[in-house]
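Read through the structure below, which is laid out as structure tokens, and then see the notes.
Just one protein chain is left out here, and the rest sit where they should.
Let's look at chain A:
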């Protein structure tokens, strides 16, 4: 149970913190200039776009340093902006909450974001719409920062929808491709289902607590009935599932890879898809009070981490392997977030390190694609290690980080989650360890097929190392992927303790618990299997398979077929049924009223025969009737 003392009341903003809105305002202005300026900004628009992200990063970093210097109870800062909605008893103010959790997220968004922006300058160099691309990226940064810095669910929802819009615009950036347009639409529609969850959660909060403010909801949470809290937890989980591509709303993420690769790195790996984890961690005081909802979060996390790994193991498209891997890693984060205060900080820790190593690998994949004429099929790669040394080394660091080899970042963050999952229930621990093994397998497969083995390049492809402007960000991100785990291993628990309600216990850098050793062993087995299976010849074409496991994995766990059969066709039938009822009852009623009016009119029309005498007679009869009624009324 949460005692009131543990809920942090943010202090009012003073000094530099009152300028926190600049974090959002800078990219917003840049985005507006790029969108409104049109072709006039084509020549320098991309650099302005980079400046937008960098400027926001500088503001964030300054505030972070300021926060580091503040005492612990002064670190959560409330930054009022303006009165937003004031209706009846609901008084909603647009305000920012800059605390340990949101500043960490803002650092990730703007820091990794800036690196990806710089990379994109090179990656999108030959695209005629590069300016529009940077405008949308800045729009994304605006929305994402609104999401994480909001101090209430309503403003968070604005950011939530904003990132959905930016994601839609960027997945469909190459709108001339039919598949990209479809993928964008799919992402948008699936996200709407999650949004429904967030809306329902907000309605419930207003009904229960009369407020959607984080602090007020946290304070009031314990006063609500357990049934309502469970409903609230499940609504928020639905929202998180939609945004974070968790089962059962995972089907959009693989298609989202239609977007340009920097978009996949920034939005569909490092930041936006982790918003669901942020939402769950932010609402931890609700989940702590409802065992059922937090168990549901854990189950969703475990199922997704295995489902993502399954998909990742069977795909030949390098970006889709990474997308499956993203799903899987976010599954780990959800699992940790569902465990409660003990896991919340680790969820964010893994989210942070994942932001680095996954962005690193996605950009590396982009670099490979750049060299291979935008081919994404790993069966057409092979032996790229010598041709693209920088891409290979940085990618390899990301690889070691994600499979969790010490001392790389993923080892520490995943290790904590495995231990926490084990303490929650041994079955969760076992499944998390199995997931780590499969992760090692498919990442080894990816490495073997892309960088090792024999050349299987298509005709006319001459791979080359990417330009410096693309390699630079890769190097920075891989350094992050290498060292961040060691740096943050202990400190992040203490840093995140107030916002996540956790109780930090010291974690030594070189002391590995037994679960860690088991994980490491399983990972090595996964690596060995991956190596043995893919060291030989790999066919240029994808071989036909009768293995149901491979078949299901290649077809995204049949999610599209399921959705099509149940929701599209089932929904179509339901709609047809409703339409038939509507036609019979509602339209039938309307039509018979109309028929009645016409036939009555036709009958009365016959009285209009044009003869004055008959009109006169009608009047006389009318007068006689009225007179009779009046007189009889008197008598009665």
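In this section, contacts are C-beta pairs under 8 Å (C-beta built on N, C-alpha and C of every residue); 3 or more make two chains touch, one makes a residue touch a chain; residues count from 1.
Rule of thumb we're sticking to: contacts and distances are computed from a predicted model.
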Name under which UniProt lists the unshown chain, selected from "NADH-quinone oxidoreductase subunit K", "Cytochrome d ubiquinol oxidase subunit II", "Small ribosomal subunit protein bS6" or "Dihydroorotate dehydrogenase B (NAD(+)), electron transfer subunit": "NADH-quinone oxidoreductase subunit K"
Residue of A:38, A:389, A:577 or A:616 in touch with the missing chain, whole complex considered: A:616
Touching residue (missing chain; options A:505, A:606 or A:634): A:606
Touching residues (missing chain, whole complex) on chain A: 605-613, 616-617, 620
